[in-house]
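One structure, pasted below without further comment.
A single protein chain has been omitted from the complex, and every remaining protein chain is retained in its original position.
Letters are used for the chains, namely A, B and C, taken in the order the chains are written, and counting of residues starts over at 1 for each.
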Amino acid sequence: MAKVTEKLEGMDVWVYHGKIDIPNTYSAGAVGSQFLIELRDNKKIMGTRCPTCNRVYVPARSVCKDCFGELSEWVEVSQKGTLLTYTVAYQSNPIQPVSTPIVYGIVQLDGADTGFVHMLGEVDPEKLKVGTKVKAVFKVKKERAASILAIKYFKPLKR
Amino acid sequence: MAGRVAIVGVGQTRHTSRRDDVNLPEMVGEAVRAALADAQLSIKDIESFIFSNMESFEGLLLPDHGMITEVGAAGKPGLKVTGGGTTGSEAVGEACNLVSAGLFDITMVVSWQKHDCGDATAGISAAAVPIAAKGLVVGAVSEFAKQALSYINQSGATEEHAAMVRLKADRCACRNPYAHLRLGLKGLEDYLKSGYLVWPIRMLDFCPQSCGACVVVLASEERAKKIHKKPVWVVDFEVAHQEPFSAGSFGDPTGTETYSQDVAAERLYKRNGITDVRKQVDLAEIYEPSTWEEMSLYEHFHFCEKNEGWKLIEKGVTEIEGEFPVNPSGGVIASNPIGATPVIRIAEAALQIRGDAGEHQATRDVKTAIATALGGPNWTAMFLLKRSL
Amino acid sequence: MAERVAIVAAAQTKYHPNRADVSEEELAYEAIKQVLEETGLTLSDMESAITCCQDAYDGRTIASLSLQRVVGAHFGHELTVAEDGINAAYVAVSEVLSGHFETVLLVSHMKESQVEKSVIENCVFDAILMRQLGLDFTSAAALQARRYMDRYGITPEQCAKAVVRNRRNARNNPFAQEPMDVTVDDVIGSRILASPIRLLDTKPISDGACAMIMTTEEKAKKLTKKPVWIAGVSNCYETHYLGDRELADCDALVKAAKKAYSMAGINDPLSQIDVAEISTEYSYQEPLWLEGLGFCGRGEGGKLVDSRTLEMGGQLPVNPSGGVLPGNPNGVAGMARVAEAVLQLRGEAGAGQVEGAKVALAHGYTGICGQHQAVMILANM
Partner (left out) sequence: MAKGSPIKKAEGPEYIRIEFDLPRRYNWSTGRYLGKVYAEAKENKKMVAPRCPKCKQLWARPPAPVCPKCKVDMGWDWVELPLTGTIFQYTYQVYPLWDPHEGERWSNPHPPAIILLDNGIYFRHCLEETDTKKLKEGMRVQAVWEEDYEKRGLGFLDILYFRTIEE
């Protein structure tokens, strides 16, 4: 095992290689839970509509950023949509769910007024363009937990 | 201060050990909506925001950033302050400065902690970098255990007095619908049944880890008078920090050091002509992490002479019906969403001054109140609030 | 503003990829010592201290605990701002203007070298909707870069030009971490991190600290012959979820700039501001933030970067110090911009001096894709 502390060369200064290890758990809340459960159980992508400005938020949220009203009306949106932006990320980190390179994208699903932040799969990064039509691919049932990762990725629609 | 500042709205969530029905931003949003309703303002009226929590407890970076939509701060100025347990007070202080400086007319302080995200004791232990003190600091509990031992030795207080503090807090909390622990304790036996966390601190001596949020709306003099029939004036505030003592983190068990509480209290009282606190101030909401600390704080805030804090408890002076009520809300032993805790003290003191505290309204008329906070290595913040200028 | 608040001293450490030789406290004190020496004041003269640090980077609950002694907080007032360092200046303005404190010490420090950067950065993303995807500042910035560049036709060459100019300007800055002569080809040929962002499109890991003293007009005139006045200050939040924002625009910055300009009586920023120091951790941010700051119209940032306007000797020299790209810790970057603006307005920027600079802009941001934006206008008369 590596030593916990290490003396710097040529000076009386020590570096401590340590960690902060406190597990954290975050509640999704009523609206968030419902959204994640629909992904898991029914492979449905749900949004919420603002009664004031009519904007449909996907993923479902409870508050409108402009009106500050509570969003109470549930709307199912299409699993297909348009790529608003994307990146091919080459730097790996221990949180990433799959190995790099990862293609991240923001997709505006048909029927939604906001973008959905997720990953893209089955893509040739060279051919990817803003405006590409994509569709959601879900994980298979036994791998599908109530989480944003119930969706495996979005893939380009075949022309 | 340049311009006068008043509290024109307060709101809090119920405080509880776990909130699964809301996510963190939604929980905080509840308190924002409650405060807006109290102030009869719309979110559009709020010109700027100050956020406050202790960042480590939820394991987040920039925790304010995740809740901007839910608190209605998109497109608005603001920033987050952090620090020790006093962070909420420092947030209210900064919001007062923004209004007093004339930069804004209406500012909202948004404070919270959602302890079901993590482990507060572990979070506090992480205040000691292992390179300097690994394994020797265990949360706040061990530090308040030292404080308790010293207090027992110096003042002659006994466990019965700690029990009386706990029972007082519980009686008050049971009248406060927002309080976290409302246990209905019957007497000394219930207290003595409680196990030790770190000797001599029992589970019942110590504050819980709560989920909750508290919001206050502050306004300039001109606006305040229009917004609320009963604005509560922030007359003055004082903050005194302190580096860790060589012998303890939250107190000096050796009895040889000056406390920040004494320093803050002396400065605040002197500036405001307060020579006899219990005569000139009607009520206090103090940040008491433990029963023993409450008795000690009575002394450091000059509610009584040194080593006589336990006598105030014994005589019932600080009861809700007493001559000088302390923590009619149930205090921190009943509810402790840390980042919000100092703001709750200020909000509760304001409600008492307005006469709007409902079931836990103090018996005596409250025109002047102080609200305090404790944090870090014995940091103190104090607010002086009044019904009229 | 009715009364005036002055910066009477500003100092920075040299930025460095790894300051393991000092603790956070010692690092901050390196900068604090300089502002004390410059003004002849002592820590006992400071009525309030504003620290700027974040628990997650320091690896300590209550990060400011380690600073209590070097800011002289004993029995005094200390407050920690958990946004970019420029916001400490905003707090200081309110403390002085409210009459609550006369003399305020500000310090911002960060050691990026002691953390796993992307693990820390990931903690800012919404835990339910984004964090599990493994996003960090760079991958999120790349989403913004692509959106912005695609929408307005900004080219990688234009972004690279910002890098070339900033790195070159840094050669005149003794505090700069990586001053360098690079070409557009060097930038475009550097290793890709997250498309379209390449290694040279972003800043290296950096450690450093910045400190300042701010005070009232009356006291400032006693302390220094060259006080620098805060003429306008503002900031603004944007919503969090990346899909809710139009990433090609920066509305929060537009709002923050408008407010700061109106306080400072500026209606034509390009002609009224002599020098700008802006925080750009990624090259695409320079044209984007310049749009937000109103130096050009929406979508015109690329052309502005192409022109001579931003060069030394141009109409609006941007980042004579080299800015953030040659290396600043992200929590210090904005306060460093203010410090550089102070040097410019005092005529002390050495080889990087913009002749006759009277009005300067400093900009800082915090969070993913510039979620929190802050603008400050400074003047020397």
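General observations
Heads up, the rule we're going with is that contacts are C-beta pairs under 8 Å (C-beta built on N, C-alpha and C of every residue); 3 or more make two chains touch, one makes a residue touch a chain.
Predicted, not measured: the structure shown is a model, and the values here were computed from it.
Among the chains on display, the ones the left-out chain touches in the entire complex are A, B, C. When the full complex is taken into account, the listed residue touching the unshown chain is C:113, out of C:39, C:113 or C:155.
Of the candidate positions B:11, B:330 or B:375, contact with the unshown chain belongs to B:11. Within the set A:26, A:68, A:104 or A:154, the residue that contacts the chain not displayed is A:26. Of the candidate positions B:96, B:110 or B:141, contact with the hidden chain is made by B:141.
Seen across the whole complex, the unshown chain contacts chain B at 10-14, 20-22, 30-31, 33-35, 37-38, 59, 119, 121-123, 125-126, 129-136, 138-139, 141-142, 145-146, 149-150, 177-178, 195-200, 243-248, 253-254, 347, 351, 356, 358. Although one chain is not displayed, its contacts with chain C can still be listed: residues 19-27, 29, 33, 42-44, 56, 59, 68-70, 72, 74, 111, 113-116, 119-120, 127-128, 131-132.
Hidden from this view is one chain, which touches chain A at 3-5, 7, 11-30, 32-34, 36-37, 94-95, 146-147.
The working rule: only the chains that are shown with their structure count from here on.
Taking the mean Cα position of each chain as its centre, A sits at the greatest distance from chain B.
When the interfaces A-B and B-C are ranked by C-beta pairs in contact, the top one is B-C.
Centre to centre, using the average C-alpha position, chain A and chain C are separated by 29 Å.
With centres set at the average Cα position, the gap from chain A to chain B is 37 Å.
Note on chain placement: the centre of chain B and the centre of chain C lie 34 Å apart, centres being C-alpha means.
Under the contact definition stated at the top, the residues of chain A that touch 2 or more other chains are 18, 20, 24, 26, 28, 32, 61, 65. Multi-chain contact residues, meaning those touching two or more other chains, occur in chain B at positions 23-24, 56, 59, 68-69, 74, 123, 126, 129.
By the touch criterion given at the top, residues 5, 14, 16, 18, 20, 22-33, 61-66, 68 of chain A touch chain B in their complex. Taken together, the chain B residues at the contact with chain C in this complex read 1-3, 23-24, 49, 54-57, 59-62, 64-69, 73-84, 87, 90, 93-94, 96-98, 100-103, 123-124, 126-129, 239-244, 258, 260, 263, 375-377. The residues of chain C lying in touch with chain A in their complex are 20-22, 59, 116, 118-119, 122, 127-136, 138-139, 142-147, 150, 192-197, 239, 241-244, 247.
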